[in-house]
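Pasting in a structure now, in structure tokens, and then I'll have a few things to ask.
Only one protein chain is missing; all other protein chains are in place.
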Amino acid sequence: MAAYIRNAWYMAAWAAEVPKDGFLARTLLDEPWLILQSGDGAWVMMADRCPHRFVPLSRGRRVGDSMACGYHGLTYGMDGACVFNPFGKTLPPEARVATRPLVERHGGLWFWPGDAERADPATIPDFSFIDDGKDARDHLLMDVNYELIADNLLDLSHAEFLHTETFGVNGALFEFGEQTVESDDSGAVWNKWDMNGSRPPEWAVPMVGDARVDQWLHMRWHAPASLALMIGVVQSETRAPVVPPMANPHILTPKSLRETHYFFTCDHGEEAAQMARRVFLEEDEPMIRAQQEAMGDQDFWALRPVIMPSDAAAIRARRRLIQMRREEA
Amino acid sequence: MAAYIRNAWYMAAWAAEVPKDGFLARTLLDEPWLILQSGDGAWVMMADRCPHRFVPLSRGRRVGDSMACGYHGLTYGMDGACVFNPFGKTLPPEARVATRPLVERHGGLWFWPGDAERADPATIPDFSFIDDGKDARDHLLMDVNYELIADNLLDLSHAEFLHTETFGVNGALFEFGEQTVESDDSGAVWNKWDMNGSRPPEWAVPMVGDARVDQWLHMRWHAPASLALMIGVVQSETRAPVVPPMANPHILTPKSLRETHYFFTCDHGEEAAQMARRVFLEEDEPMIRAQQEAMGDQDFWALRPVIMPSDAAAIRARRRLIQMRREEA
Partner (left out) sequence: MAAYIRNAWYMAAWAAEVPKDGFLARTLLDEPWLILQSGDGAWVMMADRCPHRFVPLSRGRRVGDSMACGYHGLTYGMDGACVFNPFGKTLPPEARVATRPLVERHGGLWFWPGDAERADPATIPDFSFIDDGKDARDHLLMDVNYELIADNLLDLSHAEFLHTETFGVNGALFEFGEQTVESDDSGAVWNKWDMNGSRPPEWAVPMVGDARVDQWLHMRWHAPASLALMIGVVQSETRAPVVPPMANPHILTPKSLRETHYFFTCDHGEEAAQMARRVFLEEDEPMIRAQQEAMGDQDFWALRPVIMPSDAAAIRARRRLIQMRREEA
């Protein structure tokens, strides 16, 4: 499978996931990390691995603004340097754990695994649409490669086959839609489905009756795999919104090449959280995992996939990643 | 472990295993296949893998004489060609799944994974003895290599040690028998045990009392691993059968190099099916799996096995396979 892209922003966690005065241990891009907030409010990302005997510091405990290893007591400050050795007067300078800059944006904590000098927070993708807090922020783990999930999200036509039991049958919505694939100045790739003058979806009939509607599903992708979905339905004639426009993050960060952290939002409440898990974990994930198993260790392109017009955005995103990997190689 | 032989007939399934108007999904020689019968009765074997994103077509559904993928709806006809794309006007000619000829013989469906031009149905091993339908046709999966099972079947003397709890103790039947190893015109290897003038087995005493009997167990092997066992007991003097002669298929098709489909017959009824599973899965399989684990990834011959006279047939079969692999290499 393809190597990780290093010089890019990845979301590590929702800020709200990190316990005050504690820490969050999370594996990201195959490496174990600790995420914590120092007493003065600064966000810290440090390797979850003691350089003495390599055990996870998360098996120890947080002591103020430091982490004490649970094996032999070596203690590390927020900058990663060893600040205490119970059994020796000296602190070997090589006793230091790696750290990464960690930036909070719109409730998410973002890190840059590559060359720190190139990490410009201004290039973190814009998810300001969640700042209103109207939706709950959630996180789950999918046992599949992040590029396969991005493929899934960049071709929502799969909903008409894979999500019929949860989303219902939409009368072949996509078949009558128009698909546009675009790039923008932020480096995003957009996959836009516009269904203008279409019959309203089942759930909208009580609101608009027979009137034609314009619907859209616009998926935005930023490398490596941070996506946002913008949805709208307006009456074709009046342009009056049938429902308020919606926007949802679908932010993917590899745990490993076969496991992905999936950051998303949904309505508040247990029912919506259960519904999201059903869609993601009982419909999408089994299909994508079957795909991953069928692919084995082979490269996507080496398998010579059939390319359909509906794949245009996913293919453009995959090509972007190939180009980035070439630049990093 | 040794490569698969491609130019040979393998049994894929019993015809009765395939649901009418549905399909059977089965992995054979490490590849996923769909087995189905078209509306006009023709048998079809097609790859269980959509060429678009590689997911199993068995996660979709059968629509008349076609299979619709459950991910994005691409639909394939019985000849493997794509016949429908919900989201595009064109059908890319490369959207085609592989097919294999599938031939029904004596209730079994046989396929030829190699060069289709060389596939002559006349060379499918003869199992016509099951046409009377007196026995139930069954199938199980063993988590061991097919050659190790063939070794087991080609040296039935193991019954005196491994199957004492199910078959009983036969008074060292094999020790007094004569073993003959032969080939025949069909390419079969035969391992024949003949126990002439022997004391009757326990179960036969009520029928023949003290009279001497001639017993035989003749195992027939066709490459790669399709076996048949012929059993008989007659009174030595009168040649009158003590029981009607029996014949049973033991047809082995690799699922992978460490898993084997085992097609067999047994008496009708749950009790006989349970007994067969006990013999195959609780006696044979654990021993063969222990053998497989002990061998690890090493080749059988590289381990320099001790060769006994009773191994003659198994060794001849193994040599035949080596020769076939050389021809295919």
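Letters are used for the chains, namely A and B, taken in the order the chains are written, and counting of residues starts over at 1 for each.
In this text, contacts are C-beta pairs under 8 Å (C-beta built on N, C-alpha and C of every residue); 3 or more make two chains touch, one makes a residue touch a chain.
Quick caveat: nothing in here was measured; it's all calculated off a predicted structure.
Student: Would you mind spotting which of B:Asp65, B:Glu160, B:Glu259 or B:Glu328 touches the chain that isn't drawn?
Tutor: Considering the complete complex, B:Glu160 is the one touching the chain left out.
Student: Using the touch definition from the top, which of A:Asp40, A:Glu94 or A:Glu327 touches the missing chain?
Tutor: In the complete complex, the chain left out is touched by residue A:Glu94.
Student: Please output the residues of chain A touching the missing chain, sorted low to high.
Tutor: 32, 49, 51-56, 59-60, 68-74, 85-88, 90, 92, 94-95
Student: Touching residues of chain B against the unshown chain: what are they?
Tutor: 151, 155, 157-158, 160-162, 172, 174-175, 286-287, 290-291, 294-295, 303-310
Note that in this section only the chains that are shown with their structure count from here on.
Student: In angstrom, rounded to a whole number, how far apart do the mean CA points of chain A and chain B lie?
Tutor: About 48 Å separates the centre of chain A from that of chain B.
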